[in-house]
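All protein chains of the complex are present and in place, except for one that has been dropped.
Up next is subunit A:
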Amino acid sequence: MIKFLLMVNKQGQTRLSKYYEQVDIEKRPSLETDVVKRCLSRKKEECSFVEYKDFKLVYRQYAALFIVVGISDTENELSIYELVHNFVEVLDKYFSRVSELDIMFNLDKVHIIIDEIIQNGHIVETNKNRILAPLLALDKMAEAH
């Protein structure tokens, strides 16, 4: 099961966070700092999975941006690692060459994309066209207005 998904930059600033297990809002920043510290402290040649408390972190770096996913022990780490990449490919397709600023200025849309991919901590859609379909429809409606 996926517990959370974070997008964090190299300075450790959270750019996006989505939790699938309830974490008090007050506790989130310290959890995020802790998680980021673990991932940032790892070297390139070390593996992309980190044990953290009673669950695991899977992280992947894109330039200055880290995507970190917290998963339970029963999850397949490598499939999550690739899910992250699929997600980035979707972002890339939508924003045509995604950047950190795209994510910041379109936080709502990135969330809408994530909502299509993951629900209740499970992967529910991985087909890029289908992930984007609802968002594209929304955009079209907005343009028509």
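We take it that a residue touches a chain if its C-beta (ideal position, glycine included) is under 8 Å from a C-beta of that chain, and two chains touch if they have at least 3 such contacts; residues count from 1.
Note that contacts and distances are computed from a predicted model.
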Protein name (UniProt record) of the chain left out of view, among "AP-4 complex subunit epsilon-1 isoform X1", "Cullin family profile domain-containing protein", "Autophagy protein 5" or "Vacuolar protein sorting-associated protein 51 homolog": "AP-4 complex subunit epsilon-1 isoform X1"
Absent chain, residues of subunit A that touch it: 13-14, 16-18, 22, 25-26, 28-29, 45-54, 62-65, 76-79, 81-83, 85-86, 88-89, 92, 95, 97-108, 111-112, 115-116, 119-120, 122-130, 133-134, 137-139, 141-142, 145
